[in-house]
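Below is one structure. I have some questions about it.
Omission of a single protein chain aside, the complex is shown with its protein chains in their original locations.
Here is chain A:
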Amino acid sequence: MAAVRRWPRKLAVLAAALPGAGSQGRAAAPGPAVLPAPGPTEEPAPEPVPGTAAPATAALYVHWPYCRKRCSYCNFNTYVVRALDEAAVRACLVREAQTLLRLSQVHSVTSVFFGGGTPSLAGPGTVAAVLEAVAGAAHLAAAAEVTLEANPSSASISRLAGFRAAGVNRLSIGVQSLDDSELRMLGREHTAAEARQAVEAARGLFPGRTSMDLLFGLPGQSRDAWAQRLEAALGLCDDHISLYQLTLERGTALAAQVRGGALPEPPQDLLADMYETARNVLVATGFRHYEVSNFARKGALSTHNLSYWRADEYIGVGPGAHGRFVLRGEGGCSREARVQTLEPVTWMREVQSHGHGTRSRVVLNPLEQLEELLTLGLRTDEGITHECWGHFSPQFSLQDVFGEPGEARALQQSGWLVLDSGGLRCTWAGLAVLDSLLPDLLWQLQRALGAARCPPRDKEGQDARAVSGHDGQ
(Lines give C-alpha, C1' and ligand atoms only; values in the text may rest on other atoms or scores of the structure.)
Protein backbone atom coordinates (compact mmCIF):
# COMPACT_ATOMS: atom_id res chain seq x y z
CA MET A 1 0.00 0.00 0.00
CA ALA A 2 2.80 2.37 0.85
CA ALA A 3 4.11 2.06 -2.68
CA VAL A 4 0.75 2.85 -4.13
CA ARG A 5 0.31 5.94 -2.03
CA ARG A 6 3.75 7.15 -2.93
CA TRP A 7 2.98 7.28 -6.64
CA PRO A 8 0.54 10.13 -7.02
CA ARG A 9 2.93 12.58 -5.46
CA LYS A 10 5.70 11.53 -7.81
CA LEU A 11 3.38 11.77 -10.74
CA ALA A 12 3.12 15.50 -10.35
CA VAL A 13 6.72 15.67 -11.40
CA LEU A 14 6.17 13.10 -14.08
CA ALA A 15 3.19 14.88 -15.52
CA ALA A 16 5.00 18.16 -15.67
CA ALA A 17 7.94 16.57 -17.40
CA LEU A 18 5.92 14.72 -20.00
CA PRO A 19 5.56 16.05 -23.49
CA GLY A 20 2.03 17.27 -23.54
CA ALA A 21 1.78 18.49 -19.98
CA GLY A 22 1.84 22.03 -21.08
CA SER A 23 1.01 25.53 -20.09
CA GLN A 24 -2.70 24.88 -20.38
CA GLY A 25 -2.45 22.60 -17.39
CA ARG A 26 -4.59 19.98 -19.04
CA ALA A 27 -2.72 17.08 -17.53
CA ALA A 28 -3.72 18.24 -14.08
CA ALA A 29 -7.37 18.67 -14.94
CA PRO A 30 -9.48 15.79 -13.72
CA GLY A 31 -11.71 14.03 -16.16
CA PRO A 32 -11.78 14.18 -19.88
CA ALA A 33 -9.99 16.99 -21.55
CA VAL A 34 -11.97 17.45 -24.69
CA LEU A 35 -11.21 20.31 -26.94
CA PRO A 36 -14.00 21.79 -28.98
CA ALA A 37 -13.87 20.54 -32.52
CA PRO A 38 -13.26 23.28 -35.01
CA GLY A 39 -16.28 25.22 -36.03
CA PRO A 40 -17.09 26.38 -39.53
CA THR A 41 -15.40 29.73 -39.08
CA GLU A 42 -12.18 28.30 -37.79
CA GLU A 43 -9.34 27.97 -40.22
CA PRO A 44 -5.86 27.00 -39.11
CA ALA A 45 -3.41 29.78 -38.51
CA PRO A 46 -1.68 30.64 -41.76
CA GLU A 47 1.77 30.79 -40.22
CA PRO A 48 3.14 27.81 -38.34
CA VAL A 49 3.68 28.39 -34.67
CA PRO A 50 7.30 27.73 -33.90
CA GLY A 51 7.45 25.32 -31.02
CA THR A 52 8.85 21.89 -30.43
CA ALA A 53 12.55 21.50 -30.81
CA ALA A 54 12.83 18.19 -32.69
CA PRO A 55 11.30 18.21 -36.17
CA ALA A 56 7.99 16.35 -35.98
CA THR A 57 7.40 13.25 -38.03
CA ALA A 58 4.27 11.20 -38.60
CA ALA A 59 2.84 8.36 -40.60
CA LEU A 60 -0.18 9.15 -42.74
CA TYR A 61 -3.20 6.91 -43.33
CA VAL A 62 -5.65 7.57 -46.15
CA HIS A 63 -9.03 5.88 -46.05
CA TRP A 64 -10.81 4.99 -49.29
CA PRO A 65 -14.22 3.90 -48.02
CA TYR A 66 -15.70 2.38 -51.17
CA CYS A 67 -16.10 -1.25 -52.21
CA ARG A 68 -17.82 -2.93 -55.12
CA LYS A 69 -19.33 -5.46 -52.73
CA ARG A 70 -19.35 -5.91 -49.00
CA CYS A 71 -17.53 -8.99 -47.71
CA SER A 72 -19.50 -11.24 -45.38
CA TYR A 73 -17.10 -10.79 -42.46
CA CYS A 74 -16.41 -7.05 -42.75
CA ASN A 75 -17.84 -4.48 -40.32
CA PHE A 76 -15.48 -1.73 -41.30
CA ASN A 77 -16.49 1.71 -42.47
CA THR A 78 -17.15 0.85 -46.11
CA TYR A 79 -19.78 1.81 -48.64
CA VAL A 80 -21.03 0.34 -51.88
CA VAL A 81 -22.15 3.22 -54.10
CA ARG A 82 -23.36 3.02 -57.68
CA ALA A 83 -22.00 6.24 -59.10
CA LEU A 84 -19.06 7.89 -57.45
CA ASP A 85 -17.82 11.42 -58.08
CA GLU A 86 -14.19 10.46 -57.75
CA ALA A 87 -12.93 13.92 -58.56
CA ALA A 88 -14.86 15.30 -55.58
CA VAL A 89 -13.56 12.59 -53.25
CA ARG A 90 -10.04 13.19 -54.53
CA ALA A 91 -10.31 16.89 -53.90
CA CYS A 92 -11.52 16.27 -50.36
CA LEU A 93 -8.78 13.76 -49.55
CA VAL A 94 -6.22 16.25 -50.86
CA ARG A 95 -7.71 19.14 -48.95
CA GLU A 96 -8.01 17.22 -45.68
CA ALA A 97 -4.43 15.89 -45.96
CA GLN A 98 -3.17 19.45 -46.49
CA THR A 99 -5.20 20.82 -43.59
CA LEU A 100 -4.22 18.14 -41.10
CA LEU A 101 -0.56 18.29 -42.06
CA ARG A 102 -0.64 22.03 -41.54
CA LEU A 103 -2.41 21.69 -38.19
CA SER A 104 0.09 19.09 -37.01
CA GLN A 105 3.11 21.03 -38.33
CA VAL A 106 4.62 17.67 -39.21
CA HIS A 107 7.95 18.23 -40.80
CA SER A 108 8.34 14.88 -42.42
CA VAL A 109 5.92 12.10 -43.37
CA THR A 110 7.59 8.75 -42.81
CA SER A 111 5.08 6.52 -44.61
CA VAL A 112 1.73 6.66 -46.37
CA PHE A 113 -0.82 3.87 -46.35
CA PHE A 114 -3.89 3.76 -48.58
CA GLY A 115 -6.41 1.52 -46.82
CA GLY A 116 -10.07 0.81 -47.16
CA GLY A 117 -12.52 -0.12 -48.35
CA THR A 118 -10.89 -1.04 -51.63
CA PRO A 119 -8.35 1.67 -52.49
CA SER A 120 -7.31 -0.23 -55.61
CA LEU A 121 -10.70 0.86 -56.99
CA ALA A 122 -9.52 4.47 -56.85
CA GLY A 123 -7.84 5.80 -59.92
CA PRO A 124 -4.03 6.08 -59.85
CA GLY A 125 -4.60 9.78 -60.45
CA THR A 126 -6.30 10.07 -57.07
CA VAL A 127 -3.41 8.32 -55.35
CA ALA A 128 -0.97 10.58 -57.18
CA ALA A 129 -2.90 13.69 -56.18
CA VAL A 130 -2.87 12.77 -52.51
CA LEU A 131 0.84 11.96 -52.57
CA GLU A 132 1.58 15.23 -54.28
CA ALA A 133 -0.38 17.07 -51.65
CA VAL A 134 1.55 15.28 -48.91
CA ALA A 135 4.85 16.07 -50.55
CA GLY A 136 3.75 19.66 -50.90
CA ALA A 137 2.81 20.07 -47.25
CA ALA A 138 5.66 18.10 -45.66
CA HIS A 139 8.83 16.32 -46.53
CA LEU A 140 8.12 12.91 -48.09
CA ALA A 141 11.38 11.06 -48.68
CA ALA A 142 11.73 9.21 -51.94
CA ALA A 143 12.41 6.04 -49.99
CA ALA A 144 9.37 6.49 -47.72
CA GLU A 145 7.09 3.47 -47.71
CA VAL A 146 3.89 4.09 -49.67
CA THR A 147 1.52 1.12 -49.41
CA LEU A 148 -1.74 0.52 -51.21
CA GLU A 149 -4.23 -2.18 -50.30
CA ALA A 150 -5.36 -4.00 -53.42
CA ASN A 151 -8.10 -6.49 -54.08
CA PRO A 152 -7.29 -9.27 -56.55
CA SER A 153 -10.40 -8.23 -58.47
CA SER A 154 -8.97 -4.80 -59.15
CA ALA A 155 -5.27 -5.62 -59.51
CA SER A 156 -4.52 -6.03 -63.17
CA ILE A 157 -0.90 -5.47 -64.22
CA SER A 158 -1.77 -2.22 -65.97
CA ARG A 159 -3.67 -0.91 -63.01
CA LEU A 160 -0.88 -1.81 -60.61
CA ALA A 161 1.64 -0.21 -62.93
CA GLY A 162 -0.46 2.94 -62.79
CA PHE A 163 -0.27 2.94 -59.01
CA ARG A 164 3.47 2.45 -59.16
CA ALA A 165 3.78 5.39 -61.48
CA ALA A 166 1.66 7.40 -59.04
CA GLY A 167 4.22 6.80 -56.27
CA VAL A 168 3.08 3.59 -54.60
CA ASN A 169 6.06 1.39 -53.73
CA ARG A 170 4.47 -1.37 -51.68
CA LEU A 171 1.33 -3.46 -52.23
CA SER A 172 -0.78 -5.33 -49.73
CA ILE A 173 -3.00 -7.85 -51.54
CA GLY A 174 -6.19 -9.05 -49.90
CA VAL A 175 -5.89 -12.67 -50.91
CA GLN A 176 -7.69 -13.94 -47.74
CA SER A 177 -7.81 -17.53 -48.95
CA LEU A 178 -6.55 -19.70 -51.77
CA ASP A 179 -9.67 -21.85 -51.88
CA ASP A 180 -12.69 -20.99 -53.99
CA SER A 181 -15.34 -22.28 -51.58
CA GLU A 182 -13.77 -20.37 -48.69
CA LEU A 183 -13.63 -17.23 -50.82
CA ARG A 184 -17.33 -17.63 -51.57
CA MET A 185 -18.14 -17.99 -47.87
CA LEU A 186 -16.18 -14.80 -47.22
CA GLY A 187 -18.18 -13.02 -49.90
CA ARG A 188 -15.06 -12.18 -51.88
CA GLU A 189 -15.38 -11.17 -55.53
CA HIS A 190 -12.38 -13.12 -56.75
CA THR A 191 -11.32 -16.72 -57.22
CA ALA A 192 -8.16 -18.38 -55.93
CA ALA A 193 -6.72 -18.30 -59.45
CA GLU A 194 -7.33 -14.54 -59.72
CA ALA A 195 -5.65 -14.08 -56.35
CA ARG A 196 -2.59 -15.96 -57.59
CA GLN A 197 -2.45 -13.81 -60.74
CA ALA A 198 -2.73 -10.65 -58.70
CA VAL A 199 0.10 -11.65 -56.36
CA GLU A 200 2.31 -12.63 -59.27
CA ALA A 201 1.58 -9.38 -61.06
CA ALA A 202 2.32 -7.42 -57.90
CA ARG A 203 5.57 -9.28 -57.26
CA GLY A 204 6.66 -8.46 -60.77
CA LEU A 205 6.07 -4.75 -60.23
CA PHE A 206 6.94 -4.50 -56.50
CA PRO A 207 9.56 -7.18 -55.93
CA GLY A 208 10.31 -7.70 -52.24
CA ARG A 209 7.56 -5.21 -51.38
CA THR A 210 4.41 -7.22 -51.87
CA SER A 211 2.46 -8.38 -48.86
CA MET A 212 -0.50 -10.70 -48.73
CA ASP A 213 -3.35 -11.00 -46.26
CA LEU A 214 -4.64 -14.42 -45.31
CA LEU A 215 -7.48 -15.36 -42.99
CA PHE A 216 -7.66 -18.46 -40.82
CA GLY A 217 -10.23 -19.91 -38.49
CA LEU A 218 -13.06 -19.81 -41.01
CA PRO A 219 -16.25 -21.60 -39.96
CA GLY A 220 -15.81 -25.26 -40.80
CA GLN A 221 -12.14 -24.91 -41.75
CA SER A 222 -10.16 -27.94 -40.58
CA ARG A 223 -6.61 -28.05 -39.31
CA ASP A 224 -5.54 -29.83 -42.49
CA ALA A 225 -7.32 -27.41 -44.76
CA TRP A 226 -5.52 -24.56 -43.06
CA ALA A 227 -2.17 -26.31 -43.38
CA GLN A 228 -2.83 -26.68 -47.11
CA ARG A 229 -3.77 -23.01 -47.52
CA LEU A 230 -0.63 -22.03 -45.69
CA GLU A 231 1.54 -24.23 -47.85
CA ALA A 232 -0.04 -22.81 -50.99
CA ALA A 233 0.47 -19.28 -49.66
CA LEU A 234 4.13 -19.96 -48.94
CA GLY A 235 4.61 -21.09 -52.52
CA LEU A 236 3.13 -17.85 -53.75
CA CYS A 237 4.17 -15.15 -51.33
CA ASP A 238 6.82 -12.51 -51.39
CA ASP A 239 8.61 -11.42 -48.20
CA HIS A 240 5.65 -10.26 -46.10
CA ILE A 241 2.53 -12.08 -44.90
CA SER A 242 -0.26 -10.91 -42.60
CA LEU A 243 -2.19 -13.81 -41.04
CA TYR A 244 -5.37 -12.74 -39.41
CA GLN A 245 -7.64 -14.95 -37.36
CA LEU A 246 -11.13 -14.32 -38.66
CA THR A 247 -13.04 -12.23 -36.15
CA LEU A 248 -16.79 -12.77 -36.23
CA GLU A 249 -17.76 -9.14 -35.88
CA ARG A 250 -21.20 -8.29 -34.64
CA GLY A 251 -23.56 -7.20 -37.35
CA THR A 252 -21.85 -9.03 -40.19
CA ALA A 253 -23.57 -11.61 -42.38
CA LEU A 254 -21.07 -14.28 -41.41
CA ALA A 255 -21.53 -13.74 -37.67
CA ALA A 256 -25.28 -13.97 -38.13
CA GLN A 257 -24.90 -17.27 -39.96
CA VAL A 258 -22.75 -18.64 -37.16
CA ARG A 259 -25.09 -17.39 -34.47
CA GLY A 260 -28.06 -18.82 -36.33
CA GLY A 261 -26.35 -22.20 -36.52
CA ALA A 262 -26.04 -22.25 -40.31
CA LEU A 263 -22.26 -22.34 -39.95
CA PRO A 264 -20.23 -23.90 -37.13
CA GLU A 265 -18.35 -21.71 -34.67
CA PRO A 266 -14.64 -22.54 -34.82
CA PRO A 267 -13.56 -24.12 -31.51
CA GLN A 268 -11.07 -22.16 -29.39
CA ASP A 269 -8.55 -24.97 -29.27
CA LEU A 270 -8.59 -25.41 -33.01
CA LEU A 271 -7.92 -21.70 -33.49
CA ALA A 272 -5.01 -21.92 -31.08
CA ASP A 273 -3.62 -24.89 -32.99
CA MET A 274 -3.96 -23.12 -36.34
CA TYR A 275 -2.15 -20.07 -35.05
CA GLU A 276 0.60 -22.15 -33.50
CA THR A 277 1.04 -24.19 -36.69
CA ALA A 278 1.23 -21.07 -38.81
CA ARG A 279 3.79 -19.23 -36.72
CA ASN A 280 5.98 -22.33 -36.48
CA VAL A 281 5.85 -22.99 -40.21
CA LEU A 282 6.55 -19.37 -41.11
CA VAL A 283 9.43 -19.01 -38.68
CA ALA A 284 10.88 -22.27 -39.98
CA THR A 285 10.81 -20.86 -43.52
CA GLY A 286 12.79 -17.81 -42.52
CA PHE A 287 10.10 -15.31 -41.59
CA ARG A 288 10.40 -13.07 -38.58
CA HIS A 289 7.25 -13.06 -36.46
CA TYR A 290 7.48 -9.37 -35.81
CA GLU A 291 3.91 -8.72 -34.70
CA VAL A 292 0.96 -10.82 -33.52
CA SER A 293 -0.38 -11.22 -37.07
CA ASN A 294 2.57 -10.09 -39.19
CA PHE A 295 5.56 -11.94 -40.61
CA ALA A 296 8.43 -10.67 -42.75
CA ARG A 297 11.72 -11.95 -44.16
CA LYS A 298 14.72 -10.14 -45.59
CA GLY A 299 13.84 -7.18 -43.41
CA ALA A 300 10.60 -6.46 -45.30
CA LEU A 301 8.77 -5.17 -42.20
CA SER A 302 6.02 -2.66 -42.78
CA THR A 303 7.30 0.61 -41.42
CA HIS A 304 3.82 2.12 -41.51
CA ASN A 305 2.33 -0.49 -39.22
CA LEU A 306 5.37 -0.34 -36.96
CA SER A 307 4.54 3.34 -36.43
CA TYR A 308 1.21 2.37 -34.87
CA TRP A 309 2.80 -0.25 -32.63
CA ARG A 310 5.54 2.11 -31.50
CA ALA A 311 2.94 4.77 -30.75
CA ASP A 312 4.51 7.21 -33.21
CA GLU A 313 2.33 10.04 -34.41
CA TYR A 314 -0.03 9.26 -37.24
CA ILE A 315 -2.50 11.32 -39.18
CA GLY A 316 -5.73 9.81 -40.47
CA VAL A 317 -7.26 11.25 -43.63
CA GLY A 318 -10.61 10.20 -45.08
CA PRO A 319 -14.00 9.14 -43.71
CA GLY A 320 -13.73 7.46 -40.32
CA ALA A 321 -9.94 7.59 -40.28
CA HIS A 322 -8.25 7.67 -36.87
CA GLY A 323 -5.23 9.70 -35.94
CA ARG A 324 -2.92 10.33 -33.01
CA PHE A 325 -0.95 13.52 -33.24
CA VAL A 326 -0.07 16.81 -31.62
CA LEU A 327 -1.70 19.96 -32.96
CA ARG A 328 1.36 22.15 -33.06
CA GLY A 329 -0.33 24.40 -35.58
CA GLU A 330 -2.79 25.43 -32.87
CA GLY A 331 -0.07 25.81 -30.30
CA GLY A 332 -0.93 22.46 -28.76
CA CYS A 333 1.60 20.15 -27.25
CA SER A 334 -0.57 17.18 -26.27
CA ARG A 335 -1.21 14.08 -28.27
CA GLU A 336 -4.80 13.90 -29.40
CA ALA A 337 -6.97 10.99 -30.46
CA ARG A 338 -8.84 12.15 -33.52
CA VAL A 339 -11.55 10.53 -35.57
CA GLN A 340 -12.84 11.83 -38.89
CA THR A 341 -16.52 11.83 -39.71
CA LEU A 342 -17.64 8.34 -40.70
CA GLU A 343 -20.18 8.90 -43.44
CA PRO A 344 -18.49 9.90 -46.72
CA VAL A 345 -21.11 12.40 -47.92
CA THR A 346 -21.15 14.24 -44.59
CA TRP A 347 -17.39 14.04 -44.38
CA MET A 348 -17.05 15.61 -47.82
CA ARG A 349 -19.40 18.42 -46.96
CA GLU A 350 -17.36 19.19 -43.87
CA VAL A 351 -14.05 19.08 -45.71
CA GLN A 352 -15.43 21.35 -48.40
CA SER A 353 -16.74 23.88 -45.91
CA HIS A 354 -13.83 24.02 -43.48
CA GLY A 355 -10.90 22.03 -44.69
CA HIS A 356 -11.30 18.86 -42.68
CA GLY A 357 -13.95 16.54 -41.27
CA THR A 358 -12.71 15.87 -37.78
CA ARG A 359 -15.59 14.47 -35.76
CA SER A 360 -13.95 14.03 -32.40
CA ARG A 361 -10.83 15.25 -30.63
CA VAL A 362 -9.82 13.89 -27.28
CA VAL A 363 -6.62 14.92 -25.56
CA LEU A 364 -4.87 11.87 -24.19
CA ASN A 365 -3.47 12.31 -20.71
CA PRO A 366 -0.06 10.82 -19.85
CA LEU A 367 -1.58 7.64 -18.42
CA GLU A 368 -3.72 7.09 -21.49
CA GLN A 369 -0.74 7.54 -23.77
CA LEU A 370 1.20 4.93 -21.80
CA GLU A 371 -1.80 2.59 -21.86
CA GLU A 372 -1.92 2.76 -25.64
CA LEU A 373 1.82 2.25 -25.89
CA LEU A 374 1.60 -0.80 -23.66
CA THR A 375 -1.33 -2.28 -25.55
CA LEU A 376 0.22 -1.77 -28.98
CA GLY A 377 3.91 -2.17 -28.20
CA LEU A 378 3.57 -5.59 -26.67
CA ARG A 379 2.12 -6.86 -29.95
CA THR A 380 5.59 -6.73 -31.48
CA ASP A 381 8.54 -9.06 -31.05
CA GLU A 382 10.78 -6.20 -29.98
CA GLY A 383 8.16 -5.13 -27.42
CA ILE A 384 8.48 -1.74 -25.79
CA THR A 385 12.05 -0.55 -25.78
CA HIS A 386 13.39 1.52 -22.89
CA GLU A 387 13.93 4.34 -25.35
CA CYS A 388 10.37 4.32 -26.62
CA TRP A 389 8.97 4.11 -23.08
CA GLY A 390 11.26 6.91 -21.99
CA HIS A 391 9.87 9.15 -24.70
CA PHE A 392 6.40 8.94 -23.08
CA SER A 393 7.57 8.56 -19.50
CA PRO A 394 10.90 10.28 -18.95
CA GLN A 395 10.53 10.17 -15.18
CA PHE A 396 9.63 6.54 -14.58
CA SER A 397 11.36 3.73 -16.32
CA LEU A 398 9.82 0.41 -17.30
CA GLN A 399 11.75 -0.99 -14.38
CA ASP A 400 10.11 1.49 -11.99
CA VAL A 401 6.62 0.58 -13.10
CA PHE A 402 6.88 -3.13 -13.87
CA GLY A 403 10.04 -4.25 -12.12
CA GLU A 404 8.61 -4.17 -8.61
CA PRO A 405 6.70 -7.13 -7.17
CA GLY A 406 3.30 -7.22 -8.81
CA GLU A 407 1.44 -8.47 -11.83
CA ALA A 408 4.25 -8.05 -14.36
CA ARG A 409 6.70 -9.83 -12.09
CA ALA A 410 4.28 -12.73 -11.68
CA LEU A 411 3.72 -12.91 -15.43
CA GLN A 412 7.48 -12.97 -15.95
CA GLN A 413 7.83 -15.80 -13.50
CA SER A 414 5.12 -17.74 -15.31
CA GLY A 415 7.00 -17.29 -18.56
CA TRP A 416 4.66 -14.96 -20.41
CA LEU A 417 6.68 -11.77 -20.26
CA VAL A 418 10.29 -10.56 -20.29
CA LEU A 419 11.70 -7.35 -18.86
CA ASP A 420 15.40 -6.95 -19.59
CA SER A 421 17.89 -4.60 -21.18
CA GLY A 422 15.91 -4.73 -24.44
CA GLY A 423 12.72 -3.53 -22.77
CA LEU A 424 9.38 -5.15 -21.95
CA ARG A 425 8.04 -7.79 -24.31
CA CYS A 426 6.05 -10.97 -24.59
CA THR A 427 7.60 -14.38 -24.80
CA TRP A 428 6.65 -16.61 -27.72
CA ALA A 429 3.92 -18.18 -25.56
CA GLY A 430 2.88 -14.86 -24.06
CA LEU A 431 2.22 -13.24 -27.43
CA ALA A 432 -0.58 -15.73 -28.12
CA VAL A 433 -2.37 -14.76 -24.90
CA LEU A 434 -1.50 -11.07 -24.81
CA ASP A 435 -5.11 -10.01 -24.23
CA SER A 436 -5.09 -11.99 -21.00
CA LEU A 437 -1.89 -10.24 -19.88
CA LEU A 438 -2.93 -6.70 -20.70
CA PRO A 439 -5.66 -6.17 -18.08
CA ASP A 440 -3.17 -7.13 -15.37
CA LEU A 441 -0.48 -4.86 -16.77
CA LEU A 442 -2.86 -1.94 -17.30
CA TRP A 443 -4.16 -2.36 -13.76
CA GLN A 444 -0.60 -2.28 -12.45
CA LEU A 445 0.18 0.76 -14.56
CA GLN A 446 -2.94 2.57 -13.37
CA ARG A 447 -2.04 1.90 -9.77
CA ALA A 448 1.55 2.94 -10.33
CA LEU A 449 0.59 6.25 -11.89
CA GLY A 450 -2.08 6.88 -9.31
CA ALA A 451 -5.65 6.54 -10.44
CA ALA A 452 -6.56 9.63 -8.43
CA ARG A 453 -4.75 11.92 -10.85
CA CYS A 454 -6.38 10.54 -13.94
CA PRO A 455 -9.85 9.30 -13.05
CA PRO A 456 -11.45 6.98 -15.58
CA ARG A 457 -13.42 8.79 -18.20
CA ASP A 458 -17.14 8.88 -18.09
CA LYS A 459 -17.82 6.76 -21.15
CA GLU A 460 -21.01 8.32 -22.35
CA GLY A 461 -19.99 11.80 -21.38
CA GLN A 462 -16.86 11.53 -23.39
CA ASP A 463 -18.62 10.53 -26.58
CA ALA A 464 -21.35 13.08 -26.20
CA ARG A 465 -18.96 15.93 -25.69
CA ALA A 466 -16.62 14.78 -28.39
CA VAL A 467 -19.37 14.79 -30.96
CA SER A 468 -21.01 17.99 -29.85
CA GLY A 469 -18.53 20.15 -31.73
CA HIS A 470 -20.16 19.27 -35.00
CA ASP A 471 -23.74 19.52 -33.93
CA GLY A 472 -25.95 21.89 -35.81
CA GLN A 473 -23.97 22.00 -38.99
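We adopt the following convention: a contact is a pair of C-beta atoms (placed from the backbone, for glycine too) under 8 Å apart; a residue touches a chain by one contact, two chains touch by 3 or more; residues count from 1.
In the analysis below, contacts and distances are computed from a predicted model.
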(request) Name the absent chain as its UniProt record does, using one of the following: "Trafficking protein particle complex subunit 6B", "YEATS domain-containing protein", "Nicastrin" or "GTP binding elongation factor GUF1". (result) "GTP binding elongation factor GUF1"
(message) Using the document's definition of touch, tell me which of A:Gly115, A:Gly332 or A:Gly423 contacts the absent chain.
(response) A:Gly115
(request) For chain A, enumerate the residues touching the unshown chain of the complex. (result) 61, 63, 76, 113, 115, 244-247, 268-269, 271-272, 275-276, 292-293, 308, 314, 316, 321-324, 337, 339, 368, 371-372, 375-376, 379, 414, 416, 431-440, 442-443, 446, 456, 459
